[in-house]
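Below: one structure, written as structure tokens.
For this view, one protein chain was removed and the others were kept in their places.
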């Protein structure tokens, strides 16, 4: 790497050269240099525990040694790096393993599409295909859903700040209330059903319903299995395609590989990205029930849909799923996190805290303005990377690599508790 | 890499598991395995010359040794791989070098935005920002422009098959005739100007005009410098932002680093992707004149905007631009290609050929239906990868890595001529 | 009138020459010739009682003698008929009387706009103005609302058949649940409020909320005063304009001149048409709170916004409102209708009837498919004109001229009961 002047290490280079759009660097204002597993180090050698995991892109931790080994070897051998959607051995190997390790054991039948290597791109491809299959325009999404930043994905995203960024009105989408949106007494599927049943509701039959089973950006709102099943029934009743956006909550984040497994639903389209490459490099998949795979060749394309370095690490990452151990461990560690958070809300009622989430994606919604952000800020000073979510950044979110060990978890928990205390002036 | 069964090498795995949307594998039905410079090898060891260069993503060739070295070293050292938009040494190093090697020597002042790592994402960010800056809705694009597959980028793309894939009407965009669209006698900027001057034209003042200086997908249509200047004047007159999409034609494809350099225009926003990482891995930049960098933090974001492996190779790739030699070489090789193509059209009038393009992005528009595709097909059999472009796939396109040597070029030319002959039954 | 051939009286002329879009002639297949008060006569001299009142356009009955007299005299004197929006004595007289008889006594301050002379046109003007005032795009409407057939008005109309007729997706609108839409236990304003309060709901702050206090076409759904007040509060809280579409329910249909008077709300914009001319001739008004009257001259126009014959009868029609007697009478006759309908549902439980409506706009929602239509069909055979409403035509609707006498009402009631009996095979 070329020499970096002292200036850079002071971060001013980003202020001078990078766009104002930069954001995480404002919360975590240091120069990162190395990372391994659940740890990062900045240029001064300070260590950080990672309870953020690249917003879900680092479920297997940073620079996992086995993936790294495969990657180094592939690079050293001049394996083809960029291939658009031509056939390559790396891609074939990934596909075969994905079929054998993920789909077959779960009795799932999907054709695999490689859209551009980002979450928003798999969502765009899913929306297009649903419209093509049904000949309908509307996509129903849910309050506080987050699906991406390009115009199609943004139209089904709830956040008003992000939506406003479009600069034009967003069309062909309609937000319905997510599970528990109106409190626990109101069944929001009834609401959805009423709109669809009524010819006068002003809501057309949609091409698709898109949802996250746990809304990571939206505040860790968790859909009950029963709610998911009823949404699926509605889709079946009116021939609506069910799209599950598992970009953040898939790849084991909630325990099973797919977040929807416990509910028993079978989505028509599944969107995957973030941790699918395993190594934090760009990759995305769109899984499509075979009967809906009616794309024309090249109808949706993209330059980086054949990112072979990602295929190499992705194939290796699937090894985690060859037995049920990994899933079990995640659930165990998730339970630890849940317990910790429950204790915390009990111990610190001033948090006005509500524990949310599933698996290793948990957090506390704080009933005090600005508190969650303050806690994250304090935690960072103490060496823990953690971010907020929710429409008002009211939730602080525990989302470590799934590979973290108990020691790492406990170290992180301790920092959180210390930060909570400080933030509450205790 | 896990063992791959014999089946895979027969490509049936893609037919069975991959979506129907796959396309290049249909034109190039082999299993690629290795690549270096301007050569690829399939699983059977057959060698191919690359006149395709990853659709512009491999301007420096496959697996360039210096970049590979940097990448191996970064990986070995556990340099941070995934960082969202946090500060990292790799990113700082890239930014500093981009400023010093690219922007400063060209007296260009831009803030650098890292959108999601794909071409469509940089375009989406550019359109959003132009709308935010101006408070206007409309984007004017040009006939046969290609800007991406997500809903915003697609709305400014000309191709009807791609547009139709959206499944919904595309809005807030208007196609104007590109340079020479109505023949050489009609000045299409006059047309644009007439629409903007006339209060009754039905065309609102746009937020931005987006263009490629050479339309790579659209058929190698090349804008004259004078035409570009006049478009820029129109932008200045009505405070319209000028966006140059240099995703395919930037990074040296036409000779200079930016394709618009010879014209002297100074776009307000520049979109870069494809070859910016140098190594064929996903990366994209949006360059923004400082006065227009009015993003709120996080207003446009994305999980893979901090792809450090790409930053490492991208910084190394910029070394090519430290002197003027690289640019000169490209122009020389481009001239060779132009000469070859001119000779070809003269020698084979049955092609009804029109030579198009600039730099190392050249081709022949064939006036016979299906002929360009046939020539590409024959060439592939003979070991040359080359694709068509244009609304009716009427152009065959010479687009090798810029680093190709004269021998490589001549071998490719020989295959093309042989393929032309065969296709014309000569 | 020119001689009409025998053919015409057989209605075949309409089948031969008129578009398939014709509808009421299919339900009432006779040739009408004359009309007076609450009675119509067909070409054969058969008399019909009118419980339809031109879908609300004939609140003062057919050819009211005083209005007729004014009209004849105006015509005879060659008073100006067509004037666009120039000043005319007829228009001035109407404006002055509207101010004195309607606005002042109700302490309402509105500027009067004359859009094109139809309901859909006043709605279009209201939506445009609300967007101009607020700089926002979205209009919130309610389930089963009906606001017109042109593209803007249609976008806020609930009926799926009508919406589908647009042939393009309808944008910038969002349907919220009307009062009691989810049963009497769910407060639908809470729902609306939740969406507006939540930054992640996917619903932007709207320019306006548009509603009918009683949904005439939507099935006689009636908003409670308390519900209307809470909607108004929401509008005040977020600076949203409140538009009341009183096209069908205004001009006394529910008792008071404006349907919203009992609730005490003060809409920012009020849409009037249908009975505003008094004589069944085209006319419409858009009432605008003075502070929102920020139109540029001619920004919304139309050829027939100066229909002076309508101004002449409209001014005369306002005489009905010079005392409170007319309103009292309407309420009395409305109560009679309500009593009759309640008795009917009690007496004929097979109707599975639910009595709905207010004032002289009442009806029964029948819980049996097709029953309401059958009852209307039988009633027509017996000399009563009455129509259905609701998303499934499940409601039969009593909507006579407000000037009907008790004898007329009772004759109509008798026909309805006979038709109910027949339809139920009793």
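By letter and in written order, the chains are A, B and C; residue numbering begins at 1 in each of them.
By our rule, a contact is a pair of C-beta atoms (placed from the backbone, for glycine too) under 8 Å apart; a residue touches a chain by one contact, two chains touch by 3 or more.
Nothing here was measured: the structure is a model prediction, and the numbers come from that model.
Novice: From the list B:15, B:47, B:69 or B:198, pick the residue that touches the absent chain.
Specialist: Only one of B:15, B:47, B:69 or B:198 touches the chain omitted from view, namely B:198.
Novice: Could you list which residues of chain B touch the chain missing from the display?
Specialist: Touch with the absent chain occurs at residues 137-138, 141-145, 156-161, 163-164, 169, 171-175, 177, 181-182, 186, 190-191, 194-195, 198-204, 218-219, 390-392.
Novice: Can you name the residues of chain C that touch the chain not displayed here?
Specialist: 1-2, 4-5, 8-9, 11, 13-14, 17-26, 28-36, 40, 43, 54-58, 62-63, 68, 70-72, 74-93, 95-99, 111-114, 116-121, 124-125, 127-128, 130-132, 137, 148-153, 155, 161-162, 165-168, 171-172, 207, 273-274, 279-282, 286, 288, 293-304, 307, 309, 312, 315
Novice: Touching residues of chain A against the unshown chain: what are they?
Specialist: Its contact residues with the unshown chain are 168-169.
Just so it is clear, only the chains that are shown with their structure count from here on.
Novice: Measuring centre to centre with CA averages, how many angstrom lie between chain B and chain C?
Specialist: About 58 Å separates the centre of chain B from that of chain C.
Novice: Can you work out the whole-Å distance between the CA centroids of chain A and chain B?
Specialist: That gives a centre separation of 30 Å.
Novice: Name the residues of chain A that each touch 2 or more other chains.
Specialist: 137, 161, 171-172
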